[in-house]
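Next up is a structure, given as structure tokens.
Shown here: the complex without one of its protein chains, the others still in place.
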Amino acid sequence: MQRIDGRYPDQLRPVQITRRYLKYPEGSALVEVGNTRVLCTAMAEERLPGWMKEGTGGWITAEYSMLPGSTATRKPRESSLGKVGGRTQEIQRLIGRSLRAVCDLSQLGPMTIWIDCDVLQADGGTRTAAITGAFVALADALAALRQRGAISGYPLRSFLAATSVGLVNGEALLDLSFAEDSVAEVDMNLVMTGDGRLVEIQGSAERSPFDRIQFDRLLALGETGISQLIAAQRAALGADAAGIGRRGEEE
Amino acid sequence: MQRIDGRYPDQLRPVQITRRYLKYPEGSALVEVGNTRVLCTAMAEERLPGWMKEGTGGWITAEYSMLPGSTATRKPRESSLGKVGGRTQEIQRLIGRSLRAVCDLSQLGPMTIWIDCDVLQADGGTRTAAITGAFVALADALAALRQRGAISGYPLRSFLAATSVGLVNGEALLDLSFAEDSVAEVDMNLVMTGDGRLVEIQGSAERSPFDRIQFDRLLALGETGISQLIAAQRAALGADAAGIGRRGEEE
Amino acid sequence: MQRIDGRYPDQLRPVQITRRYLKYPEGSALVEVGNTRVLCTAMAEERLPGWMKEGTGGWITAEYSMLPGSTATRKPRESSLGKVGGRTQEIQRLIGRSLRAVCDLSQLGPMTIWIDCDVLQADGGTRTAAITGAFVALADALAALRQRGAISGYPLRSFLAATSVGLVNGEALLDLSFAEDSVAEVDMNLVMTGDGRLVEIQGSAERSPFDRIQFDRLLALGETGISQLIAAQRAALGADAAGIGRRGEEE
Amino acid sequence: MQRIDGRYPDQLRPVQITRRYLKYPEGSALVEVGNTRVLCTAMAEERLPGWMKEGTGGWITAEYSMLPGSTATRKPRESSLGKVGGRTQEIQRLIGRSLRAVCDLSQLGPMTIWIDCDVLQADGGTRTAAITGAFVALADALAALRQRGAISGYPLRSFLAATSVGLVNGEALLDLSFAEDSVAEVDMNLVMTGDGRLVEIQGSAERSPFDRIQFDRLLALGETGISQLIAAQRAALGADAAGIGRRGEEE
Amino acid sequence: MQRIDGRYPDQLRPVQITRRYLKYPEGSALVEVGNTRVLCTAMAEERLPGWMKEGTGGWITAEYSMLPGSTATRKPRESSLGKVGGRTQEIQRLIGRSLRAVCDLSQLGPMTIWIDCDVLQADGGTRTAAITGAFVALADALAALRQRGAISGYPLRSFLAATSVGLVNGEALLDLSFAEDSVAEVDMNLVMTGDGRLVEIQGSAERSPFDRIQFDRLLALGETGISQLIAAQRAALGADAAGIGRRGEEE
Partner (left out) sequence: MQRIDGRYPDQLRPVQITRRYLKYPEGSALVEVGNTRVLCTAMAEERLPGWMKEGTGGWITAEYSMLPGSTATRKPRESSLGKVGGRTQEIQRLIGRSLRAVCDLSQLGPMTIWIDCDVLQADGGTRTAAITGAFVALADALAALRQRGAISGYPLRSFLAATSVGLVNGEALLDLSFAEDSVAEVDMNLVMTGDGRLVEIQGSAERSPFDRIQFDRLLALGETGISQLIAAQRAALGADAAGIGRRGEEE
């Protein structure tokens, strides 16, 4: 079966990661997965969240937003609506949790790293593209902090990327576009590390419950995609990827 | 290994479901799983959400809240804070999505069924207990609507229950209490149907990523637990469970 | 004349007070007056409100809320509406003021006692039932604080309970149910102490102004009802009621 | 005993009512009671509140606010704080309920009359001054509506005014100034009609509960004050007061 | 050409400034320009805004609001709407910026001076009347602060007043009333000092862009009007105007 855009079921859309897209943030990356374009930044603030005690390391938090022009029908601003919607909150919690899972927060010192993911154009998979791009921005920010002496060691324990998989007309597909996503029976987002372990798995039966065999097929597809995304991250970071996974204590 | 409360790794806490706990709602159930107590109600409103068109059936939506006295440290009210938090929104979206997945919405007519889950006492697993209890309240509400002629047919396609599983000190445990949940390396919520298919799976590596073997063990534990929860639902509903899974079209 | 539910004009509905309904709060009570059911808790927080200076004792504040399933037509959540309504604020101010009037706040130390009253089921008189139940929860909380050494002395100066009275078809009735309340010409809430003095009186001519003779009759009915409610509180508290009204200084 | 400002216990502060203070509203009055100054307006809008059905008459609703410069310490604006406080809501509900009690709403037609009470200067008794002034603004607005043919008949059933009474150092005082109010043991607001009947009574034991004898003394003081306030309203309205209390049906 | 109200194109409406209109604020003035009436107050608070560092002087901030009865159609309260609108924010920023431009903030010490401008009646030019009146209230407040020793020196560098000008049917008019403003092709607000320099200029082509010649004519009209307004301020302040423009350092 060929897909709407001619891809094979196990084929990612073209991926492009533009590092240092902006001049002010410590780290920034424009990630493009097909027509989906997300601008990711990482900025350090020398302050802990209110609920966190000094001396227990730092924190990473994420915010996500869609620009009004990112969708076919204009997306009203959440600032104008006066509140952040449930979907947005769910996504920003997912991004933050995922990045924290591969970062040794105890090495950060009393700082908050703000991850911001702003969707310039949305064609499915914005939350997973956001995670993939935010990882690169975070890596750059940590390198910058290291360079200016704000941290020592290499807090990133491993690479991290994300993709979506789903069942469409009973067939398992990798990296759903918006057109595919809106007719999928099952939709699953996977966040995995460079060594193939799971960080987050969120699967929903949008139309009908799914069984173990279908589930295993989806998981396998996801693994394939994520290893390619991590290769793209590695290429984008080049020599700067060297510290990822190296233990800070060995310094 | 014995658990804090003396349970075996694959043992649920005592489950009790009190149907018709309140007199006004079409369906209501107080569900208790160990010390966790959630009051679930289902109420029909003859109005569709604004975004939904007439003639395409009805809708099910859910709200979740924790009472201030439900936790060891008083939980400030979200009404006083002036906004619904991210965790709450994530949970109410999960509850609504899960119930919609086993209900044929096209049989409902132009109505919204409101599911409300209010946590009276929280000791871990409130969102999964909420789903388990809300299913019973929903079943009763649909029966009541059927009796008064507001719907014909049996919209519930199957039973539905939920539980949590997790890795604590490397060991896979079923139905985490709060004390266990707060030290778990991996935390996963599972929503499944009466015939063992998956509706929702949400797993997070709170502390360290997990591999496929660990994942499979967790999934198996969850299946065991959910089949017991569904047995408890079946017992609570008694003869009224007869219509669940029966096709409305056969009427 | 017999009332809708068969009561005499000066007859309370059946009253039941279940102490220690929840495990976490210092004090908790489920109060039932006829079909009205309110869950009341009292929890101490070691912090004063922002406007209060250290060294001037403690504070008692109250919050009140109706669960969505507590009324015949679903009650939308104030958290979802994004603000606390005028009726709710009026009620929580009344509860807080009433309890503070019988408590010697100077004995409390720098703490806030939070009273939470959540209406599980509403059939008229929820605010007065809340005060009656909250008093029991507060008494238990103060006893717990005393036991753990957080306060010395007995800050409660007297018992406190509340009921409603009203004119329905020109007749003075005690403890209005919802059906009666919605047709009453005059509605009055009374909060009184164990020795028959007034703490709060709030009377409104819903339909037509009332004269002194009618007013005096209502006040007399209220006194009768409140002395019975205080008897119920006394029974619920048992030996633990001993300290109420005893001066802390005599310790 | 003489009071801080030299008044006798049963003496009102000087009262002045300036009708038609503003040019746009149908009715407006600046009411001054001692140093307390409240600007009251009544404006008709040809629309019912959302919850009210056509054909059942009209509605009267009230809003109350204190200007930032009305108090010794600047009063922050509720618009800047982003929400209307509990005290404000309580007061505006009281004003609206009081005026509705003496107005035959069925004569109004499908309109809302908005009462706005803005405190220019506050020296105690702002809510009762607001009611006294709002009545005059409402009478003028109804006359204007009658003149332009929007209503026929005389919807006002009687005069209406309000004052506060209280116990200060055990003595019953009429019309408390701010200095007296802030040390009162008991504070009570009374709203009464021209023929001496009660519309609203709200008494609070701020410091210590009060008995029936004290209560009766306060009520008597209030009656005296209100009859004087109504005389002042009558003087301000002059010939225009003729229709008040006249039955609309007799037209 | 004569204007709607009989004025010449270069004629202001009658101006009246009532100083010390209220008893609590350090400075207050009721300013009337034709039918436009604005109550302006200035109150000192011994606290800096959060973003300002100690030791760098003080701050002046302004708030503006329209009373519901100030306009022909009732103006809904921004407190009830739950947010401060864009027009209001624009105006209060303008008022604050204008006053700060003629005040040496370094002489103020760690305090915030709150300027409040409440429109009692609106007939065009409320923002410029507010600036004109607020200057008088500020002058009085600074004098009061000086008298009680909270500041030394004379922080006001010069007089400051404001007016509007506009093009109506191609003709340049001074001090637009509401009726003129609503049909104007160009609307411009000017804030100027006592020595004729510009502090703020805000011109908008409401209907059609304007050229330099038209612009110059408007500017000249504005200068004429402002010098008359400053004369009115001078008359209102009398001998108290002496310190304005005198250097504080020369003391």
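In order of appearance the chains are A, B, C, D and E, and numbering begins at 1 in each one.
The working rule: a residue touches a chain if its C-beta (ideal position, glycine included) is under 8 Å from a C-beta of that chain, and two chains touch if they have at least 3 such contacts.
Note that the structure is a prediction, hence the values are computed from the model and not measured.
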(request) Name every displayed chain that the left-out chain is in contact with. (result) A, E
(request) Touching the absent chain in the whole complex: find that residue among E:M66, E:V119, E:A143 or E:V199. (result) E:V199
(message) In the whole complex, not just what's shown, which of A:R77, A:R148 or A:R246 touches the removed chain?
(response) A:R77
(message) Residue by residue, what part of chain E touches the chain that was omitted?
(response) 83-87, 89-90, 92-93, 97, 101-102, 158, 188, 192-193, 196-212, 215, 219
(message) Give me the chain A residues in contact with the hidden chain, please.
(response) 22-25, 28, 35, 39, 41, 43, 45, 63, 65, 67-72, 74, 77-84, 114, 116, 118, 120-121
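Everything that follows uses one rule, which is that only the chains that are shown with their structure count from here on.
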(request) Please find the path from chain B to chain E through touching chains that uses the fewest steps, and give that number. (result) 3
(message) Removing chain D only, and moving nothing else, give me the connected sets of chains.
(response) A, B, C | E
(request) Could you tell me which chain lies farthest from chain E when each chain's centre is the average position of its Cα atoms? (result) B
(request) Give, as an integer number of Å, the spacing between the C-alpha centres of chain D and chain B. (result) 51
(request) Calculate how many whole Å lie between the centre of chain D and the centre of chain E, each centre taken as the average of the chain's C-alpha atoms. (result) 34
(request) Identify all positions of chain B at which a residue touches two or more other chains, and write them in rising order. (result) 82-84
(message) Thinking of each chain as a vertex joined to the chains it touches, would you call that graph a line, ring, star, complete, or other?
(response) line
(message) According to the definition already given, which pairs of chains are in contact?
(response) A-B, B-C, C-D, D-E
